[in-house]
Structures are given as structure tokens and as C-alpha cells.
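All protein chains but one are shown at their positions in the complex.
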Amino acid sequence: MLYQSPHTAAEAVDLLKKSKGSVHVLAGGSDLLVRMKGGFIEPDLIVDIKRIPATQQIKASKSGFIIGAAVSCAELAQNKALVKAWPGVVEAANLIGSDQIQSRCTMAGNLCNASPAADSVPALIAANAEAVIQGPKGKRVIPVAKVVTGPGKTSLKKGEFIEALKLPSGSAKSGDAYLRFIPRTEMDIAVVSAAVNLSIDAKKVVTDARVALGAVAPTALLVPAGAKALIGSKLEEEALEKLGAACAKACNPIDDKRGTIDFRVKVAKVLATRAAKAAYARAGGK
Amino acid sequence: MNKEVKIPKMDFKSVGTRPIRPDGVDKVTGRARYGADLDLPGQLVGRVLRSPHAHASIKKIDTSKAEALPGVKAIVTSKDLPDAPAKAAGLEATLENCMARKKVFYDGHAVAAVAAIDAKTAKQALKLIDVEYKILKHVTDVDEAADPKAPVLHKDCLTRGVKPKPVKASNIARVSEFGHGNVKKGFKAADIVLERNFRTEQAHQGYIEPHACVASMSPDGSGELWVCTQGHFVFRQQCAQLLGLDESKLRVTSSEIGGGFGGKTHLWLEPVALALSRKANLPVKLVMTREEVFRASGPTSAASIDIKMGVTRDGTITAGEATLRYSSGPWVGSWAMLGAMTSFACYDLENVKTVGKEILVNRPKTTAYRAPSAPMAAFAVESMIDELAAQIGMDPVDLRLKNVAREGTRASYGPVYGPIGIEPSLEAAKIHPHMSAPLKENQGRGMACGFWFNFGGQACTDLNINADGSVSLTVGTIDVGGARASLSLVVAEELGIEYEKVKTVIGDSATLGYNEMTDGSRGTFASSMSAIMSARKAIDVMKQRAADTWDVPVSEVEWVDGHAVAKGRKKSNRPPLSIADIASVAEKNGGPIAGHTEMVADGAGVSFATHICDVEVDPETGQTRVVRYTVIQDAGKAVHPTYVEGQFQGGAAQGIGWALNEEYVYGDDGRLQNAGFLDYRIPVCSDLPMIDTQILEIPNPNHPYGIRGVGETSIVPPLAAIGNAVSNAFGVRMTHVPMSPPRILDALEKAELETA
Partner (left out) sequence: MSMLISSTINGDTVDFICEPDETLMDALRNRVGLKGVKEGCGTGDCGACSVHLDGKLVCSCLVLGAEAEGRTVETVEGMSDGAKLHPLQTKFIEHAALQCGICTPGFLMAAQTLLENNPDPTETEIRYALAGNLCRCTGYDKIVRAVQDAAAVMRKKSK
């Protein structure tokens, strides 16, 4: 096996493109090394992207944020503008693992690992985030929601890797929130999770919303019916009930070691409601 | 009973203080050497191939491709660990667990092992070993396994302990019964009789250090083993027996041990490492991965308990009856019996009957986990008592006090108690501020009691007085959490010198006579008794030396505060002689001074505890958090109170984890689904509150200092204390441990439906 740590995106693409066998991008390694230890993969080549400068920066501009693919989740919390604009996304990213994991793990890695329970993914989808992909044919940008195609599967093609994630600029009248359910207080993988991103008008009526759920289907789910339930409301009881019902309906979970179908559906409702309330408060609704 | 012990000592100078432990600095600087920390010259890396099936017969094992791989130095299978010596020693099950013979009995069962020049080669070699299995029907659930229709693990398993002896094989391996009186009559006398089934899932000890050893066998038949174990003498004996060696030829050194809680009382991979080393003629290091620890080293049993209790309106428990089924993995153990014995041990019951059943299942062989089998039994009994109390409108503490066992009570498992601490612990709980503290919304408070026997057994210690007056104590019981400090304190006390002057070490298996394991809470109890005897013998020698020096009969020499003092008329003007005074001239007066003891430490005092706990439940998600916890337990005499508190807190935390989230999850294929700390959820720091402790000191009359064991009782009450707390918060009775969020949410919803 070989380990390479290229200094430019072009070099990385070249390595990824040319290599044969089992090739893996390495960001924080908190998924990749676990899979190696378990014998699930035996890489022939590992391409460490952390020495590529573009992957290491957070750039803020009027149009939003560009977050390098190797920026650790701990670093996200230190960027005040990002925390202010996207508290839900940062919260979600900060829920991953322990402080030890936080020093290393990345949102791009969380996304590309393609686990249905990934914490940052529902928040990114609710935030309408995009992925900046480098590849043999140059750069392309796609919605985060289009990256994961199934458990452990992404739409990235041979030679491609994610260089950065893009978030729109937040507005004073919008807010997002992410909540997950775990049995312990830390160090668990989400049994079910919910993200809500919404905007309100001067009368505190929701004008726009995105609702996403995690761990209730093969991939994180966008729930348009949930968003519809919120839009035009002030989060009255009735709207929240509709939101809950829409979320329950969207769920397509499995029974596994982490939770039952029944439990996931019930708690998805609870979390979506709580997340909606938190996002609404952050938008200035309460 | 030990003849020399009469009334335990009461006034202490060293015992009861809290000095720094001798192994502390090594452990905070990374110097302490644990099982995986030793490297020997030429050492190979060992790896074990494990069964992916829950139950299968082995048709064929072909190791030829692996043997041909460059860098592979040895491969062992059952052929290299023959049956005959194991049979002679009655260790067939141990051997079969270490290396499968004709069948594999659980997911993770060892089928072959390799030793190679490095980890990479060893791993590759495992893949080249061809094993042909014929998959058999499996059963992992304790109740399903007890069903006559279940697939039978061993065709020759005829239930032991029942008459007449059955003729048909089953998975019910052994039945044991305890009790007295007439429960039928007792239930008739009751105003209220309740009956329920309680279940607890399989939990693992969860020690942070995986099993590890370094084995080095020489062609001359002698060998060395470095291993993290709770009992290196036991390991030596059993390894020697399995490999057909003289015990004297195998030297076993215990490393520092990174937690055991019962899990390191049993052989798992040591004989395999020795066999690999013997075949390769080089040292072999064999370390389990965390996954292997969960899949293939002994968890505790899952249990299913049918219980029935009756009470009169005035609060007399008229009868208690329980049938306790414990899963014990593929082989018979002794754990169900202990569950049957401990069930009602806290109470003075006229009519009591318990039946323990050991059930064989396709899961790893179970082993002790801190007070083995008692927590499950206490979960059932203590939950029922709370429910009975509610039914008759009596305070649960008062109901317990009304039926409490006292000195002179005949225990449900047979013996008559001496002075015991259950009543004081209940009285202490009653007036504890925790009991009356206000609760917030969605919070509930519960309490429960627990019992453990504690053990004594064989011990052998050496105490040497050095020329400078310092003292070296060598013991053969493993220090799992500060015992070396406690033993130094005891010797300092007995000799009347400073703690700092005594250094305690754990001797290897060649330096002392046989010592039993550090299990059953016996470590400090037995070793301290033996150390005290050794100190007394050394004092006798020193008194004689002083007498010789002063030329007086030894009867005129007293030992006071670390000095020989002349008390007769003749020489009482002589200045007292210190240990250093006497030891520094030893070479002229008869040579080195030592005290040596070999004994069976009898009379371990039983121990009782009462726990109080507050939980907070999120009624929408079922998430439960322990927000306050108090442990009250009898320690006999607390030698080093800080370490006693540590045992109380550690046991309680383990019990909390078990009560709320820890469980083995098996798939339909009989494979373990959660063999890692991410999904086998032991409590993390943010899950727990501070754990308050109150040490009661009811001296054990059978120990010179009144010491009892303290290590195990603390895991017994938490399951029931938490169950009772949830019940008091929401009026639902939890009967299935762990009380995980889905189970709690289910129970809450059911209760809502019933009241609606």
C-alpha cells in the first residue's frame, strides 16, 4: 500500500485517477481508519488531502461560506461569522464524536462516508449546502443532497474528491437547528435526527423552510411536506402537528442494534418539532 | 475460623488514612507496564482465527497455504492442544473455549491461531486458513434455549442437580435449589401476592485493557508467561495442566492489570500463546482486539427470572419464591447458583425458595462480573418489594426494615448471619439528606439493597525486614485498584511504623506459594490477614533479637510503636530498639529477618449496601439520566477509605450502565452486532453525576482488623434502584434491563393507554 499527501488539487486528482485497486481519500480519518482496522477495506493507495491549502481554509464572502474539505469540525466552532450564520450546521458538526474526534473529523468526510446517520448531513441539506468537487474534468458544484446515493455510496466519480463545501450567507431573519437522539449524552451514533432551516417575515410568519431527517432511511431525507407544513405558519400547534405527521410519513427506517422502527418514527416527530422551535427562535420568531 | 482472631482491633494509626499509592507515579507517567507493554527479543505476533458462525461443526481445517506464507512461524489448532491433559484436570470446557474442537459454539469461538514475524503477515496468514463448516441451528436467547424444542448444544448434557436424572439431553445444564420453610403456606398467609417475570440482558465487564499476554516456551519444557490476569497462580496451574508441564517449570508474572471485574479470572488465549511459542520456539505476544474482547471473552449472563412474593397488610413478607434462569454460554459454570443464593439474602423470611438454572446458549462463555448473578436477582426482588410496598401503602424503606436480616437470622441460602450491615445501611438511607431532597419535573427517586458473600481462601505472603529498617512485602494477589497501598497500611499498622517505610509488590508465581485470584472481593481481606500474620512473625523474631541483645527472656520484651521495649525490672532503663537498630545488626544476630505466612483466610464477612438514586426521564423520547446517586455500604474496616469509595463508585457506575444502556445485541444469524464501545454503550463521563458514598464500618469479627471485602456489592442494587426510580416518576414498572429509551418509551405509552 501507498500513502501520498499531495500539495495541490491537481496532483490529488492525478493520483486518484491513475491509481488502480482500492483508492481512498483521507481527511480526518475517523471513518477510514476504523474501517481499515475492522478489515472492511484494504487500501492500495491513500491520498491525504490535508496538505492542499484550499482544503484547509474557511472563506467568507457576501455570497456565503466556502469551507475547505479538511477543516476539522472543531475549527468550525471557532469561526464566529459561521456560527452566527449557521448555528445548526455547526452544532451538528460539533456533535460528531469526542473532542479527540473533533480535532480531526470533517463535514466532507462525514458526507462522503455516506452513513445514513451522519450528523452534519441533514443540517447541510436543510441549509441548502453545495459540494465543490475537483476531478479529471475540472471543478463542478452539486447540491449536498445529491452527493450520497445510498449507504456507503456517493455520486463521486473515479478521480474526484470534494475540495470544499459551500453554504449560502445566512440572513438575520433566518435560523437553523439540528437535533439528534442518542441514548448516552456523547459518543453515540444518531438513532434518529432532524434539521430545520427556516426564514420568517416581519410578522414572524415562516416564509421559507427546509426540513431534513437523518437515520430514518438509506440516506438523509429532505422532507418537503414538512417544510410546507411550516410555511405560512407561526409554528402554531397545528403546524407543528402537521410537521410531525409529515416527518413520520417520510420515515422509512430499519430495526437495528441502535433502535427500532417504531422508536425512530416516534422520535423523528419529536425532534423535528423541537428543531423547528429552536430554528424559529433563532430566526427571531420568539 | 481463624483461631488467632478474637476481637478486631479498633484503634488505628495508619489504617483508615489516605496516603498515596506506591504505583501512582508509574501510572501517571506512562511507565506502568500492562499486558501488551512487554517486548521480548525475537518476539512474534500472534493472531487468532475466529468462527463467524454461532453454531457449526468443523469439517476440515486446512492450514497449508498459511504455513507456506513467508514469515509465518507457527500455526496451532486443536491438534496442538490435545484433550487428554485437559480431561485429566477437568478443564475440558476451558480448553474447548480456548480452541474449538469438533464444533464451534459461538460467533467468535477460536478455531486456529498463527504466530508470524509481524502483524501484517499474521493477518494475511489468517485469511489463508481454510475452515470448512457445517452450519447448525443455533439459539442465543436464554428462555428459548430452555425450551425443549431448542437446538441442543451438547448431546450429552443431562441436567445436573435434578432427581431423577433426566434421560434426554437439553440446554438446562444444572439446577440448584435453596430455601427453607413452606412457600405455599407463606403465600396463603399473605394479603397480597404478586408474580412477575424480569429479564436482564447480557452485559460485559468492559475493562479498558484487552486481554494480552507474552508467552515464551523453551524446548526444555520450561516457560514464562507475562499476562494481565486477576490470578497468576491459577493461570499457571491451569496453563501447566493444559500444556502438560510441571507447574514449577512455568513462571507466570502478572502485569499491571487494566481492569478485570471478573473477566480476567479465566483463561482465554494464554494456552494458545504458549502453544504457539512452543511450536515456533520463539516468544509470542498475543493481544485481543476490542472486537475479540466483546465477541470472545466472558460477559456476564443474560437472565430471566420468575418471581412471586407475598405480604400481609402490616408489612410482613410471608414468602418469596424465584426461579432464575441464567445463560452461561456453551458450557456449565456456577453462576446461576449464586443468583439463587443471593436473591433474598437481605431479608429474614420464614418461607423462601429459589431455584437457579444454568442455560446453555450459543454465546461466549460467561464468567464472573462483579458479584456474579446477584444484580439480576436483586433487580427482581427489590423491584417486587417496592411494588408490594406501594400496594400496602407502606414506605419502601420501612417495608425493608420490617423484614430485614439481622445478626442471628438464618439466611435464605443456609448459614446464620453474624453481625451484618443491612439494617444500619437502611437506617442510614432513611435519614440521608438525599432521601428528602426535592425532585424536579420528570424526575423520580428509587432505592434498593444488595448483598454479596465475599470470599477468603488461600493466601501466601512474604515480609522482609531490610537492614535500613524499611519493609518489603510480597503478596500473590493481584492489585486491581490500590490494594498495594492498603496492604502497606496494614503492615505499617501492625509493625507500628510509617506507611512510607513499607513497600508492597506482587510476586511472580515462582516467588510465593499458591494464592487464589483477586475475585470475590477477597484481595484485601485475605492478603491483609496473611500480611498481618507475617508482620506478627517478624515482630516475634525482632523481639527475640532484642531479648538476645539485652540478655533477657523474650517475655520481657514488648513491641510498642515500631520498637522493641524492655519491660522487665532488669533492663527497663535500656533505650528501645527500632526496627533499623535490630535489622542493621542482623548479620551478627542470626541473619535476615522475615515473616512468612501461608494460610486459608476463612471468615470473609458478608457485605450489604443500600443505594439511592434520582433519575430524570424525557417522556417524549424515553431518554433517562441519573441525576443524583448515593451509595451506602458496609466495609467492615475501610483500610484506605479513598479506595473503598472508588470501589463503591465504580460498581455503581457499572450498574447504572447496565441498567440503562448496556446489552449484547445478536442478529438472527446468531452474530454479535455491537462488538465495540461505540454501540456497546458503557457510561461516559457526561452521563453520570458525582456518586456520593457513605462508608459504614461494622467490623468483621473474623478478621484481626475487622476488614470485609468491598469490591462487588456496589454493582448489585443499581438495576433495581433505577427501575424503582423510573417507577416512582411515572408509575410504570420496568421489568426489562437495560431500560433503554425504546423500552421506557414503550412502557410509558402502554401506561398512557391503560389510564386513557
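Order as written gives the chain letters A and B; numbering starts at 1 within each chain.
Here is the rule we use: contacts are C-beta pairs under 8 Å (C-beta built on N, C-alpha and C of every residue); 3 or more make two chains touch, one makes a residue touch a chain.
Given the structure is predicted, the values throughout are model-derived calculations rather than measurements.
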>> Using the touch definition from the header, name the shown chains in contact with the chain that isn't displayed.
In response: A, B
>> Just to verify: which one of B:S218, B:S555 or B:S686 makes contact with the chain not shown?
In response: B:S686
> Of A:V83, A:I142 or A:M187, which one is in contact with the hidden chain?
Replying inline: A:M187
>> Tell me which of B:V502, B:A653 or B:V726 is the one touching the absent chain.
In response: B:A653
> Which parts of chain A are in contact with the chain that was left out?
Replying inline: 1-3, 5, 26, 28-30, 33-34, 36-38, 43, 46, 48, 50, 72, 74, 97-101, 103-104, 185-187
> Which residue numbers on chain B touch the omitted chain?
Replying inline: 18, 20-21, 23-25, 27-34, 36-37, 39, 119-120, 205-210, 256-261, 287, 289-290, 480-482, 642-643, 645-646, 649-654, 676-678, 682-686, 688, 690-691
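Heads up, the rule we're going with is that only the chains that are shown with their structure count from here on.
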>> Which stretch or stretches of chain A touch chain B in the complex?
In response: 37-39, 181, 183-189, 191, 256-260, 262-263, 266-267, 270
> Of all residues in chain B, which touch chain A in the complex?
Replying inline: 123, 289, 291, 620-623, 625, 660-661, 665, 673-674, 677-679, 681, 683-684, 686-687, 740-742, 745
